[in-house]
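One protein chain omitted, others in place.
Showing chain A:
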Amino acid sequence: MNKRAFRTEDVFMPNKLVSSDFFERESVLAAILLTPALLIVLGVLIFPMVTSLGLSFTDLKLTKPGSGIFIGLKNYITALKAPLFWASMLRTTIFGVSTVLTETCLGVAIAMLLNQKFVGRGFVRGLVILPWALPYVVNGIMWKWIFDANYGAFNAALTQLGLIDTYKIWLGNPKAAMVIVICANIWKETPVAVILILAALQSIPAELYEAAAIDGARGMKRFSRITLPLLKPIIVTLIIIKTVWALKEFDLIYIITKGGPANGTNMFSYYIYQNTFQFLNFGYGSALAYLLTILTIGLSMLYMKSLKGGLDVEG
């Protein structure tokens, strides 16, 4: 092996052809730099993931001593046959579709609004971040309090406006409870959509609009022919990210409805929580969690694909 001094260019211009000595040195340095991060990722993420998979093949129940024997795919089969499972998936789908669609549309609308020039624009743009910054539990108790059956502001407002006669128990009705949870989620999560779309809007060059104006395009035509197509990548990204988040939604349900009433808002993440930490069915719960993971990974692969496609579109 040739011994030679390292030249500055070799170390700091990695785009040049590299010598194998140099390559090794970079790998060693990379290994050192990556160690703290990888320690956490491997220890707290990868290792548990593998353990989780193993658990899902057992019948571990904390309430049953001596459980934990290997039962193969039985948990998965039980899950896929359970009506409660499918009911939960249905509710999750309803929740996911309504929140994602609403948040995306609202996000585009509000972002377009905030892209206009008006007095106080900076202030409003700053305000938009408030719901995102709120802790999940505070968001939950806020809405639970507003829709309180006895003293809630919603009841009070409707009564004082003469729209209803008596206070209603909104959270006691499964369908209404679902709508409330959906609204609470929309309130909290729309800012993310607004911020992302606003950033995308701002990166659309003004010349495009000027050129369109010269050709006589205004208003709706300008929006549908120029703005919307350019926003497509970010909108697709948003839809997929938000769908993944909707699948994971837990905090709101725990605070506001605890899955009720009558399982009306028992969505998938809560269903998994119930089985694992309430019924103490760790084996079954792990299997459910893995099913969720598979679904999530599937959606994320869609995301990766769409992102690549999006990059092509933007050139």
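As a working rule, a contact is a pair of C-beta atoms (placed from the backbone, for glycine too) under 8 Å apart; a residue touches a chain by one contact, two chains touch by 3 or more; residues count from 1.
To be clear about the criterion, contacts and distances are computed from a predicted model.
Colleague: Given that one chain of this complex has been left out, which of "Binding-protein-dependent transport systems inner membrane component", "Teichoic acid D-alanyltransferase", "ATP phosphoribosyltransferase regulatory subunit" or "Sulfate ABC transporter permease subunit CysW" is its protein name according to UniProt?
Modeller: UniProt lists the chain that is not shown as "Binding-protein-dependent transport systems inner membrane component".
Colleague: Touching the hidden chain in the complete assembly: which of A:55, A:100, A:181 or A:239 does that?
Modeller: Only one of A:55, A:100, A:181 or A:239 touches the chain omitted from view, namely A:55.
Colleague: Residues of chain A in contact with the chain that isn't shown?
Modeller: 8-9, 11-14, 18, 23, 26-27, 29-31, 33-34, 36-38, 40-41, 44-49, 51-52, 55, 110, 113, 115-118, 120, 124-138, 140-146, 148, 150-151, 153, 156, 159-160, 167, 187, 192, 195-196, 199-201, 203, 206, 209, 234, 237, 244, 247-248, 250-251, 254-255, 258, 269, 272-273, 276-277, 282, 285-286, 289-290, 292-293, 296-297, 299-300, 311, 314
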